[in-house]
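This view holds just a subset of the chains, kept in their places.
Here the chain labels run A and B in written order, and each chain numbers its own residues starting at 1.
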Amino acid sequence: MRVFLDNDRTTKVLPEVAEVVVKYMTEKFARPDGLYESAQEIYDELEAAREFFAKSINASSGEEIIFTSGATEANNLALLGVARANKSKGNHIIISALEHGSVMKIADVLQKEGFEVTVVPVDHEGIIDLDFLEKSIKPTTILVSIIAIGHFVGSIMPLKEVSQILKRQDHRIYFHTDAAEMYAKFPIDVQELGIDLMSVSAHKFHGPKGVGFLYARKGVRLQPIMFGAESYDKRRPGGENVPGVMGMKKAAELAFEEMDQSLQRLRELQEYFINRVESEIEYVVLNGPRGEKRTPYNVNFSFSFIEGEAISLALSLEGVEVATGSACASETLEPNYAILAIGGDHERAHGSIRFTFNRFTTKEELDYTVDKLKKVVSWLRQISPIKPGR
Amino acid sequence: MLKYTELVLDHFKNPRNMGRMEDADVTATEGSIACGDMMTVYLKIENDRIVDIKFESYGCAANIATASMMTEVVKGMTIEEAKKITWKDIVERLGGLPQIKYHCSNLAVDTLKKAIEEYEKSLARK
C-alpha cells in the first residue's frame, strides 16, 4: 500500500482534470490574441475562467484575477508589486511568523530594498497575536500579509479580525493572504473577509503544476515583476498557459462541488487519526491547535527521543509519504521555523512529522499509517540512546 | 536533496550491533539532544581487542547507518587498529553519503574514539 500524506506539498491531478488539460494542449491549442476564430474562442474561455474564479471567492469581476505560474509568483507579484508601486505612501510591511517560505524570502528582499518589515508572532497554537498586529501599525504601513492557514502546523488564521483592524485605521492598508492551502478546500468570501489580494496555486487541489492566480481587488496598484509584449493580461505577460488555467478551473469546480462533505468527513478522520496516535503511541505532542481552529487537512506530531528524517525515511520504506520539520532534513540544517514560532524547541522540531490529507484520503489509509507509525517509532526509540526518564 | 545508497539504506533498515550492552567494559556518549544528534557506543574488550561493540543513535538515517557500519568494521579489531579508522573509511564503505550529511556522520567515529580514550584512561588508572 502507498499512502501519500504530503498533500500540502502537492497533490495528484485528477483524471477529469488531465482530460481538460489534454484537450487544450492538443485540440484547442490557440492563444487568445490571434485574429481567427479558434483564438477568439480561447479568449472567451479565458474570460469565462476569470469570471469563474472571481465568483468562487465572491470577487466583483473577472478582471480582478491575474493568472500566474503558481502561488510563489502570486506572492511575489502581491508583495513586491504592492510594495514597489506604493512606496511613495509608506515603507512598512507586516507579515506573520507562519508565512510560507516564499513570503518570508520576499519580505527579506523588500527589507534590502529599504522597506521595514514587522513579523507578528503567533501563540502556542499558531494563531497570530492580533493585539501585536494592531500595535505594530504605523502611518507608513502599506501592506499586511497573513497566511490563511499557518504554515506546517495548520492553524486557521483570523483573517476577518485582521481586516477589521485594518479598516479601523485612518489610512488604507492593503491586506494580502497566501491562500494556497485554503482555496478550494474552504469557502472564501473576499468581501466578507476584507481581503484585497490573495494567492492561489492549482497543484494544491488536484490541478496542474505551474499555474495559479492572484486575486487583486480593483484599484490596488501593482508593479509587475515581469514585462512583456502586448498580451491577454498586461499585469502578467507571456504565452498564456491556457491548458493550465482550464485544468485549474476543472479542479476547482470538482473541489467546490464536494467541499462541504469533504470538510465534514476529514474533520472526523482527523479526530480519529489524532486519537489513535495519542492513545497508541507514548510521548507525542500535537503541534498546532485542536478542533475548529485547525484545518482538517493537517495533522502534525512531534515524537520525542527520535529524529524526523529517520522517521520519514523509515515510513517511506513502508509506503507512507510525509514531511518533517527536522533540521536534518533541511538543506540549511535549520530546524523548522513554524515549530520554533509556536514555542517549540529544537528537539520538538527535530521529531516533528506533518501528515497532510487530500479530500480523497481514507480511513484505511490512516489506519495503515498509524500501524506503520507505531512500528517505526518504537523501532527508532529502541535504537535511540535517549530513553524516557533517563 | 537526500539521496542514500542502497547500502546506507540497508544499514539504516537493519542496523548491525544495535542496542545497549549491560556488561560493557567502556561506554561513551557524544553529541547532544539540543544539537540534534547523539550517540552512545559500548565496547567489550579482551586482550586489547574489541570483541563486542554496540551502539545507540539519536539522529538521521545517515547517522544510524554510519554507526552501524562503524561497528561492523571495528568489531574484532585491536585497539590500535580501531584508532586508525577514519570517518572517510566508513563513508567509503557505505558507498558515499550526501555532502550535507558529512558533519553528522562524523559522530560515529568520534564516539568510538572517545570510548577508546576512556578505555585507555581506565587502563592507566589500574
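Here is the rule we go by: a contact is a pair of C-beta atoms (placed from the backbone, for glycine too) under 8 Å apart; a residue touches a chain by one contact, two chains touch by 3 or more.
Just so we're clear, the structure is a prediction, and the values are computed from it rather than from any experiment.
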The overall complex formula in this file, labelled as shown, is A x2, B x1
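Methods note: only the chains that are shown with their structure count from here on.
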Here the gap between subunit A and subunit B, centre to centre from mean Cα coordinates and rounded to Å, is 41
Given the complex, residues on subunit A that touch subunit B span 305-307, 309-310, 313-314, 317, 326-329, 331, 333, 335, 345-347, 350, 382-386
In the complex, the residues of subunit B that touch subunit A are 1-2, 4, 9, 12-13, 15, 18-19, 29, 33-34, 36-40, 56-61, 63-64, 100, 103-104
